[in-house]
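Pasting a structure below so you can have a look.
Removed: one protein chain of the complex. Kept in place: all other protein chains.
After this line comes subunit A, so read on.
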């Protein structure tokens, strides 16, 4: 044996190894490719051998060749072989090769699943490590799905080396298999506090990556990160966290307020530039999110700008670069503070480093004003001339155009100057941005009417000198401007000085060398010009001149008719034919000019770039529907998903959506009407747009072009923009002088006269009046255009799928527990029955997130309640914003009910409008954030600690909460509310008075209560303190004897309308081992236990674990039910063996499983507007119930209904609440719960009366028990 090994390795030593290969390649510099191809042949031979060492060597060489650009995918299978070697040396070679050349479409990847799984669970940590590293490079959706669970286990590995790798790779798994995010998240969160700094850093890394894409889902982690930020000393982690906060602050301004102080401290204290820089960056983000110029923040902005200035002035180019980069972020919101450093930035424009010049260019964007635009552009034009590299020059060009055109040409006072700049830019050689210049020319000429005369003259010159532009083929990028020139000359030909000359220029033979689309424009506009020329010539009696023009057209057009470009050819032949006909008419001495020009009558309007996209889909048009039935092959696949969506979509998300949009739409429509009324170019319904324009009575309001004649219009030849600079200066001086005179005379008049035109500029700029009073036409948008900001989002962004709400998962497992479908696939027969080890069972912290928490401790309950309340509050807050328009709707909301709810709902919204609705309801995050005035560092740490404990000590919450109440009025949110409050109050009072009259007869007692409560709450901003809830559990006793106790919880399965999941906890009460437990029920017609495949209808379900003494464990069983309107009872038996040291006894325990109607309900959040719609729809049947002698606070009552009967609160108004739930088969159940004294009345509506009746009975029963 040993001999064989030695022999093998002796054979091997003459094989070429990696070093030999490299050496060989270096020795064959002339015929490298040939040498490598012989090497590849050798490698192929080596791969055919059985010896794994030889193979590994070959694969190692292939990895090197891959780096040199050789495709090695043909060896993929051999790579897999090497990966599966038992030796670490080879395994590592294999995984390295795989990580370099495997990707999603490598088909052998699917063969690796089991090998990787084996390596992951290898006792050798480096095997595992190598597998994780490799996998991180080539993980596919399939691998991610299959291995997610294994990797998750590794996250709790004993070795930190494995833990950190496992944590890190989870990000890749999430990307490929988004479903794994929810189940894995709790553990990931746990790793943020891992004792090992490496693991902690990895977890921070992953969460930062996740949060960067979908920040809102991670807001609730802010307190935790805050704690890490104040405690961590690892700069890398700090940087990540600070970056993360930068992403979170825009979503929660209060967070920003809290952050400013610690960040400022860090800025002052840290010596690490990287950290300093990130702090500055995040402070900037915070300031942007606060945006409003709060006085105490100007210090922070000053600090940032000052620190950045130090960076920019540093000799280190890296710091200079970053300083400019951060400066550009401040620029967006605080342009003034940046503008004071203009000198520095202009200086950077001359830096030798291109990256720095580019950054400085970015900043210039915000430096310009009406005053200095011309100057700055002049400077840039100088740079353009000097710039050698085309990239930088092109960048300059785009920047010039950006700067000038920003915010609708706000800073341009003289458009003639701008046109001249554009024309000058056309002289750039080899720029890629011809089309950009062209589109600017078009835009300006179309939208600034005053400039057309000038523009047309310039364009005519350009066309005349077209040979300058096209002479050199290298300049072909720039010939795009001819497109614009031709179009402008054609369209506005009435302004042409000498149309005939331009027409000739456009019909030169050389034009045929231009690109097709430009030729096409030439041909079309030649026709327009032709009509103009005809008009003038016919007018001047000389008939022959007109005929000569026609002849010119007929002579020249055939050139275009022969064009290879279809468009050109088509247009040319069409126009040629037309001209021939015109000539015929002319020969008969018929006047044709009128009719020819009618061809091109009317103006073209500018249309906004995304207008087409924003045309809303008309109602009733389903773009996804098939026009014809699709071919039948995919039918069976299509059907299922349809059924799922048909149920959910239309009733919830959609209705909510339109609701929001309607108001927005109305607003936009209004705005648009206004705009259209003022827009002379808007084509109204009448046939001739031009006439409308002339006759429309609204025209007087439009400031029509006034040309300031101080500027001479004629500039011979190509214009020089510099002239304008001088002129502008003179003009300004003159203006200033004028103004002084005027000011002396009458100040008041002037003030009212001014500002109408340009109110946007800062004060100092108002002095500068534009040379031309211009009317910049706005672009058109379609009617009913939908507002959509996500136009630019990439639909293929993998992070979209990771936009998953994680909060309720983290805060309370009960609210939206992980559904069955969300579990990570585990290798077992049934996912629903994952066995738990007793260890995990005992330790609540360790509960694998993929399983239902079985011990609902009081702690969890409280968390859950808080969470719920917060959600409710959130939705209310949202609602509040819409409140105004909502008010009528609100009345409709419960229109079918008695009168008093209306008043009450009015009142509640009042209460709700205040962010602090109740003390106990302040959620963790809100609570944490509510200490807006930032305490000193130590205090803060204490607060954080307190927050952490608040979960377990509810008293702490209620104890500190009053403080937060007093703090909160400082929040901006509240201030908003306050302003609107007064109005609302008034309206409310009026309404109340009306209602009072109606109601006086009944409900005396009740009304009194509600009124009093409401007034009080409006004044205080709070409802009476609500004490914490008593612990509740949904687990009810199923059966019990001296050996075992079974408790169970029954929940509907959201994913499947016919399934109910029963979680049974088995608790061993005796001193012996319980084993071979078999759970069996007698199936009824309606309900059946889902048994493993292949077992008969009477077989039991074998519980997949044994119970040592004193241990409990949970098993989940799935039942299928058909009808859910009636409660069900099923009889069953549990058989098991009690095993003592010496004997074993067979025992059994009978039980009755009770499926209440409640268990078919699923907690589903519902927004109040959707809720209102639902009630209005009239499809629901009504029923009501009355509970007497209920001795508990109202919020306890609601919590109980929520908890035991799976409802969610839609809205609560102190003693009245609306609640919602949905059955697994999609029935809506709506409740209106009112309380007065000890009587609680519940009015309910549901589309299934039987179900409703049963649910109400069950609710009644719940309260009769307590």
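Following the convention adopted for this analysis, a contact is a pair of C-beta atoms (placed from the backbone, for glycine too) under 8 Å apart; a residue touches a chain by one contact, two chains touch by 3 or more; residues count from 1.
Operating definition for what follows: contacts and distances are computed from a predicted model.
> Looking only at the UniProt record of the hidden chain, which name from "Serine/threonine-protein phosphatase 2A 55 kDa regulatory subunit B", "AP complex mu/sigma subunit domain-containing protein", "Trifunctional enzyme subunit beta, mitochondrial" or "Ribosomal protein L19" is the right one?
Listed in its UniProt record, the absent chain's protein name reads "AP complex mu/sigma subunit domain-containing protein".
> From the listed residues A:119, A:209, A:538 or A:1248, report the one that touches the chain absent from this view.
Touches the omitted chain: A:209.
> Specify the residue from the set A:69, A:509 or A:1094 that touches the hidden chain.
Reading the full complex, the residue touching the unseen chain is A:69.
> Which of these, A:28, A:44, A:243 or A:309, touches the one chain of the complex that we don't see?
Checking each option in A:28, A:44, A:243 or A:309, the one touching the absent chain turns out to be A:243.
> Using the touch rule from the top, list residues of subunit A that touch the missing partner.
2, 5-6, 8-10, 12-14, 17-20, 22-23, 26, 60, 63-64, 66-71, 87-89, 92-93, 96, 100, 103-104, 124, 126, 129-130, 132-133, 136-137, 139, 161, 164-165, 168-169, 171-172, 197-198, 201-202, 205-206, 208-209, 212, 233-236, 239, 243, 271-278, 316-322, 352-356, 358, 391
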